[in-house]
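This report refers to the structure that appears directly beneath it.
Some chains have been omitted; the remaining ones sit where they do in the full complex.
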Amino acid sequence: MRTYEAALTETVRSIREVVAALHAQLTAYRLVAWTAGNVSGRVPGHDLMVIKPSGVDYADLTADSMVVCDLDGNVVEGGYSPSSDTAAHAYVYRHRPDVGGVVHTHSTYASAWAARGEAIPCVLTAMADEFGGDIPVGPFAMIGDDSIGRGIVETLAGHRSPAVLMRNHGVFTIGATPRDAVKAAVMCEDVARTVHIARQLGTPLTIDAVDVDRLYARYQKVYGQPGRTDGTE
Amino acid sequence: MRTYEAALTETVRSIREVVAALHAQLTAYRLVAWTAGNVSGRVPGHDLMVIKPSGVDYADLTADSMVVCDLDGNVVEGGYSPSSDTAAHAYVYRHRPDVGGVVHTHSTYASAWAARGEAIPCVLTAMADEFGGDIPVGPFAMIGDDSIGRGIVETLAGHRSPAVLMRNHGVFTIGATPRDAVKAAVMCEDVARTVHIARQLGTPLTIDAVDVDRLYARYQKVYGQPGRTDGTE
Amino acid sequence: MRTYEAALTETVRSIREVVAALHAQLTAYRLVAWTAGNVSGRVPGHDLMVIKPSGVDYADLTADSMVVCDLDGNVVEGGYSPSSDTAAHAYVYRHRPDVGGVVHTHSTYASAWAARGEAIPCVLTAMADEFGGDIPVGPFAMIGDDSIGRGIVETLAGHRSPAVLMRNHGVFTIGATPRDAVKAAVMCEDVARTVHIARQLGTPLTIDAVDVDRLYARYQKVYGQPGRTDGTE
């Protein structure tokens, strides 16, 4: 008979592997330079999260080098210091029980919108699908306390978007799973770039709000394979 | 003696392999993010097409995971749901018997032109070669019924271009073979980018219509190796 | 004792290998899309050149698939049709005995300058080093006769630059060896991109003509390892 502790150990192990592996998507899509972005995942049913260690090369990340923290950001298990963004991730998990994964990047085009403090307007069907409208801008917030986490949660409360541009900083995305949050980070940069380029030579045409709603509803319901959310496998 | 069914099975198998493999070109040329683009191929002599499954990672695509549909978009063979763009592909095959392959992407620069609803002007000899003139813009169309397919077919009817920019959405390309359609998608993004960049610092020079015609005629006739269309092997 | 024919065979074999392999640089630096660029090399001491076959994928190029032509562009050896740009390469070899390699691409930023018919101003020390001044623009020329070759040779006659932007078309570069010409194609796109980006937000500062001369003189004499031109091995 498997004990509760053995089951937890196994769950943590599995999330360590998923979170470590997902960082390869950040580098493959060139969302990060050097060690500047991170992925975390909630341990379901526990007040625990798994997060990238601070300042370790993406090429050197392994399941074992991930750090397990409680939802106040204290290290529970792991030989490394956790990401310097741990407090922000933890805040999100404490205040959004629906969130199972958080991603942070300084991806180029999204960060450029963030540097101007400008939301990305929903002028692409792909944006309507994934974000359900504009990608909003959160406040300028100093790293190291709850400011960033609070900025993320308060800004996203008013939007369907799983991505928020933190002013002068970068992007945070959330998802039901770590993989969903990574997908949102990839798509956020993709649409940030396309809308930027569209704007360079004129004004993108708008999409009617009712069409944005219909696109979002359809995509959230019927895209992908039945019986799984996109990316939960 | 090989039966008719055995021959069809073999043909379908071969198109499954071709269509699955061609998706690697979409990622190599960075035309797609996450799972957002798709390739299909007609089964010659049958009212059938082979298309990418919905929401499956490019790295995981195999011949076996491709989906066979009839030309109304109903699944005939395959364990996955087909691409959410299946109706659009099917519409094209029904109305354009000359088309053997269809590709859809949200490639960055082409989608930026599409977001502004602006055709790409033919100011490069490479555009004259491949597209025979401007790359036109189709209407805004909701996904899920025949709107996109009809928009593609009606827009391309008036042009030599195998590519159409669907407003606020992305690109659809057609070809005699799936590989030709992929080539058109690659070249569409390439010229969309070059003409965008040319326009950023001024106005590209025009090419006389008669020269566009001559370039197009020559390229369609003499480019590549004798006895094959470009891209059939 | 090695016969003259055996020596020629060996020389041609070696140039086939060099020319085939150099195409990997065009793809690595993303100077080409699909099959749209080509490298050739002169067979020293003979009125012969080795060039890429037309419309064959870069991934499939081998020494054996290269085509040997005379300097009128007629095929002398090889199972494929030569590049559709063969006439232009051949013209350059006929009129510039100092040239041992020619490269053609539609690389993005250089082609954008070409689409506007605008020379790239020498505002970077790297441009002074490699090009000794501006990269000039040649005329609009139809493919298929001597127009392109003549445009290249006449334009480069008045410049130190080994690269010329052919109007509305793309880039041709020359070099003492095929590798030198490839280097010029790589550097041409690199400076075309940097100067474009510099121009997007203002006006680049000029470099005094006397400093351009000094930079060019030094780089051509002392860069690299003694006893070889940059790129001969």
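Letters A, B and C mark the chains in the order given here, with residues in each chain numbered from 1 onward.
Please note the rule applied: a residue touches a chain if its C-beta (ideal position, glycine included) is under 8 Å from a C-beta of that chain, and two chains touch if they have at least 3 such contacts.
Keep in mind the model is a prediction, meaning the values are calculated, not measured.
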If you can see 3 copies, how many does the complete assembly in this structure contain?
4
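Here is the rule we go by: only the chains that are shown with their structure count from here on.
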Since chain A and chain C are copies of the same chain sequence, what is the angle of the rotation superposing the Cα atoms of one on the other, rounded to the nearest 5°?
180
Residue-number overlap at the chain B/chain C interface, same or different (half cut):
different
Rounded Å distance between chain B and chain C, as computed from the means of their C-alpha atoms
32
Between chain A and chain C, what is the gap in Å from one C-alpha centre to the other?
45
Where in chain A do residues touch two or more other chains at once?
none
Residues of chain B touching chain A in their complex?
33-36, 53-56, 80-81, 84, 106, 108-109, 111-113, 115-118, 140, 142-144, 167-170, 196, 199-200
In the complex, chain A residues that touch chain B
29, 123-126, 183, 186-187, 190, 193-195, 197-198, 200-205, 207, 211, 214-215, 218-219, 222-226, 230
